[in-house]
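One chain of protein is taken out of this complex; the other chains stay put.
We just call them A and B in the order they show up, numbering each chain from 1.
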Amino acid sequence: MKIDRISLYDLFAEYGSLIDASRYDEWLGLFAGECRYRIVPRENFDRGLPAALIFCDSRAVLEDRIRALREANKYNIHTDRHLIGLPRLNDEGLAEAPFAVYQTDQEGETRLFATGLYRDRLEAVGKHLKFRDKLILLDTFAIPSLLATPL
Amino acid sequence: MKIDRISLYDLFAEYGSLIDASRYDEWLGLFAGECRYRIVPRENFDRGLPAALIFCDSRAVLEDRIRALREANKYNIHTDRHLIGLPRLNDEGLAEAPFAVYQTDQEGETRLFATGLYRDRLEAVGKHLKFRDKLILLDTFAIPSLLATPL
Partner (left out) sequence: MKIDRISLYDLFAEYGSLIDASRYDEWLGLFAGECRYRIVPRENFDRGLPAALIFCDSRAVLEDRIRALREANKYNIHTDRHLIGLPRLNDEGLAEAPFAVYQTDQEGETRLFATGLYRDRLEAVGKHLKFRDKLILLDTFAIPSLLATPL
């Protein structure tokens, strides 16, 4: 699959923007009909260990997860801000981009929440690029608090 | 207005770069002749509240503000570093980009200062894109210290 760069940049920009705006239905629309979404500590991945923090192996499971996160969000009220670096295509044809996520709590304090790397298999659906297999490699195994929003 | 992507990326890259280099006159040159510059807490914006932290509704007011900031800077000496994510065009034709601003003080300590989202109306002036209406949605209402440089 030939991937147009501007479409690639737009896909990642929209990905972060839609989470930060809590527009989760549109965010789900960035995934292919058949899709996976995994959050794995980088250390596990580098060692070939399969243990994931979150593992949604179908779109239905991902949709369910998002519903659950919305519930959790009522008790851990915060806003997110994604900073996503320039995406590139790696040697395996996967789209990679580093990210940092900041969270702001109800007192107005903003903190670094997590950093990591997206390593994603994409799929062309009509004119649009979609996530077929989203792998989120987290730099830490120690998540500072409840994962109340998607990364 | 059709917006070329590379020009869009360059505009945002220059925007951050010129602030960080304290080149405020050239930074003002990125704005259209008639322009607005607003900093609004995201919470206020989401609730439809108009209260802004900074509201410059003309170029003259913005120029004046910059002069004042330069004075303030003599008493709050620091350097800025803007990290701006990939800009995208939203459904309303506005240019959006997330940002994080870091400040380094005279002791050499670097801290996260603020995160937020630019949501800007652009204008083509000759061959150049300029900011017609710059809206800075800050993730927090609690600015940690004096706003001594533009965001």
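General remarks:
Here is the rule we use: a residue touches a chain if its C-beta (ideal position, glycine included) is under 8 Å from a C-beta of that chain, and two chains touch if they have at least 3 such contacts.
What you are looking at is a predicted structure, and each value in this text was computed from that prediction instead of being measured.
Annotation: of B:Phe12, B:Phe45 or B:Phe131, B:Phe12 touches the absent chain (contact as defined above). Mapped onto subunit B, the interface with the missing chain covers residues 6, 9-10, 12-14, 16-17, 20, 79, 81-84, 86, 100, 102, 104, 107-112.
The missing chain lies against subunit A, touching residues 5, 42, 83, 85-88, 90, 96-100, 112, 114-117, 139-142.
Convention: only the chains that are shown with their structure count from here on.
Between subunit A and subunit B the centroid-to-centroid distance comes to 27 Å (mean Cα coordinates, whole Å).
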